[in-house]
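One protein chain omitted, others in place.
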Amino acid sequence: MTLPWEQFLGGWVAAGLTLCIFSFLYEDNPFYKIAEHLYVGASLGYLLVQALFQTLIPRWWEPLVQDPHHWELLVPAGLGILLFCRLSPRTAWLGRWPIALLMGYTAGVTVPYLVASQVFQQVQGTIQPLVRMKPEQGLSVVDLSTAGLWADFSALLLLVGVVTVLAHFFFTVERKGPVKAASRLGMLFLMVGFGASYGLAVQGRFALLYDRFVDLKEFGMPSYRHASVVLAGLLVGCLVVLRLRRRA
Amino acid sequence: MGRRRIFLLLALVMWLPMVHPFRFPGLSVTSSVQALHDRIENLPSGANILVSFDFNPGTKAELEPQARAILRHAFKRRLTVLVLGLWPDGWGMTQRIVRDCAATAKLPVKEGRDFILLGSQLGDLNVSLGLGQDIAAVFPRDARGIPLADIPPLRHIRTLKDMHLIVSLGAGEPGPVTWVMFAGDRYRIPMAAGTTSGNVSALQPYVQGGQLLGLVSGMKGAAEYEMLTKEDGSATRGMDSLTLGAFLLIGLVLLANVNDWRKGRS
Partner (left out) sequence: MGFLKRRLPLLLCVGTGIVFFLQYYVPHPLSQRLLSEASTWVAIVGAFAVLLGLASVLKTHVGRLASVRAGWGYSLVLLMAMAGMTVLGTSCRFQDADPVSGRVTGLGWAYTYVLSPLNATVFATLGFYVASAAVRTFRLKSLEAGLLMATALILVFGRVPLAEALWSRLTTHYDPRQAASIPHSLNSVTEWIVGVPTLAAQRGILFGVALGSLVTALKVILGLDRPYLGMGDKGKD
């Protein structure tokens, strides 16, 4: 099957760049550094174009110049231009105004949402499995959960775990007696948590690896003239030459 | 064992199923994947769902199969799907995934009627907050450059409150937590998420707290979703490599511990 030329060329480029990044597994080398800088440069260029065509043009320039004119949009533009004053030490203090506004806005907006989602909801989630309300009895009666022994044990373990983990991070009280015991228990819960996170992360990283191998396999097919194989051979050869030159 | 030998062993072991697929049995569906599947399955035809692609190619190995499985299911259920992205370098990939799913869907799926690619914006919490007020203020045009007012389904969809479900596919900030805080909890919109395996534990508090009705985790979660929708997708095929990689790792760790114990004894 004959591929379109841009797909054929793209396959060689993608395989080459993938192998250059993987070459870091052997040792740091110029091919890796070139690929790394290419990645950073391409990302920055993409970010610039996106900022222009997804935000600045449709949400600022077009409403400003088209009828009806939204002249109030000159204010955020002015604030944005003030940010550039940071590039010069003499005028850098002008950049404080837009940053102060952004920080105030973000802090003010975030507080109620943090309290609602990350504090109240989480406290509710910790206590709710242990406690049941019975409105059908005419008034709310707080009753211990009857979901089953294992569910009750799990809910209790959850509560104990949350409290002891918090105790572990409480540094303003001297660690002795019950506080020390709670802190140690919290540490054990943390070890279980970190172990689980690590185990899960391993599978995630293996999945990312698998994806790259799938691409390299595709680019090693006859339709791409075995790009992966040829480029891998060339790269290994170059790395060997580099190593021999360093030794000499 | 030297580091490079471990790398080589791992690469060989993961490459093997790609040459000779094993199709290991035993995949079973977890409750949180089942919950998301059931929610989408029970949405009426024409219901609105927002899918936020909050990832870049760095995590596409796990999140792209999830996105494809969920999108195909949504298209099959004839839901109206709004798509946007919060990660700047993920938008190119997002468009390709959505249009590819639409092109390969069993029923005809048309951009501008069944799905709308809104665009990608920088600004995490700001985007969710803005969408909660007015979608057209955040995305004046769709990815094709057409003003939202000229897109028929968007004449009845003004804000996030018109969504029946929000699904955030992501593994960092901005991502599922941003959507939970600034959209799900704020406007009481049902929310679900898909995330990488490494980020699953970080989202557990929201799943257990009821803020996320379902969570698809990693490539395994995508494979479970493919099993529920009876599809043979890339995630199912990838589980073989993950299985062998996992067994290799366990074997090497146990071997290293036995070795240490023997050295300690002698």
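All chains are identified by letter, namely A and B, in their written order; residue positions are counted from 1 within each chain.
Rule of thumb we're sticking to: a residue touches a chain if its C-beta (ideal position, glycine included) is under 8 Å from a C-beta of that chain, and two chains touch if they have at least 3 such contacts.
Model, not experiment: these values are computed from the prediction.
K.L.:
Using the touch definition up top, pick the residue from B:36, B:49 or B:129 that touches the left-out chain.
P.N.:
Checking the options B:36, B:49 or B:129, the one contacting the hidden chain is B:129.
K.L.:
May I ask which residue of B:16, B:105, B:213 or B:246 touches the chain that does not appear here?
P.N.:
B:246
K.L.:
Which residue numbers on chain A touch the omitted chain?
P.N.:
Here the touching residues of chain A are 6, 9-11, 13-14, 17-18, 21-22, 24-25, 33-56, 59-60, 72-73, 75-77, 79-81, 83-84, 86-87, 89, 91-115, 118-119, 122, 125-126, 154, 157-158, 160-166, 168-169, 186-203, 205-206, 208-209, 211-212, 215.
K.L.:
Since one chain isn't shown, list which residues of chain B touch it in the complete complex.
P.N.:
On the side of chain B, residues 1, 3, 6-7, 10-11, 24-31, 56-61, 89, 92-93, 95-96, 99, 121-123, 126-127, 129-130, 133-134, 137-138, 143-145, 197, 200-202, 204-205, 207-208, 218, 220, 223, 239, 242-243, 245-250, 252-253, 256-257, 260 touch the unshown chain.
In the analysis below, only the chains that are shown with their structure count from here on.
K.L.:
Can you work out the whole-Å distance between the CA centroids of chain A and chain B?
P.N.:
14
K.L.:
For chain A, which residues count as touching chain B in their complex?
P.N.:
Listed in rising order, the residues of chain A that touch chain B are 25-26, 43, 46-47, 50-51, 54-55, 58-59, 62-63, 106, 109-110, 113-114, 116-118, 121-122, 124-125, 193, 196-197, 200-214, 217.
K.L.:
Where on chain B does chain A make contact in their complex?
P.N.:
Touch list, chain B to chain A: 4, 7, 10-11, 14-15, 18, 58-62, 88-89, 91-92, 119-122, 125, 129, 137-141, 180-182, 185-186, 196-202, 205, 208-211, 217-220, 234, 238, 241-242, 245-246, 249.
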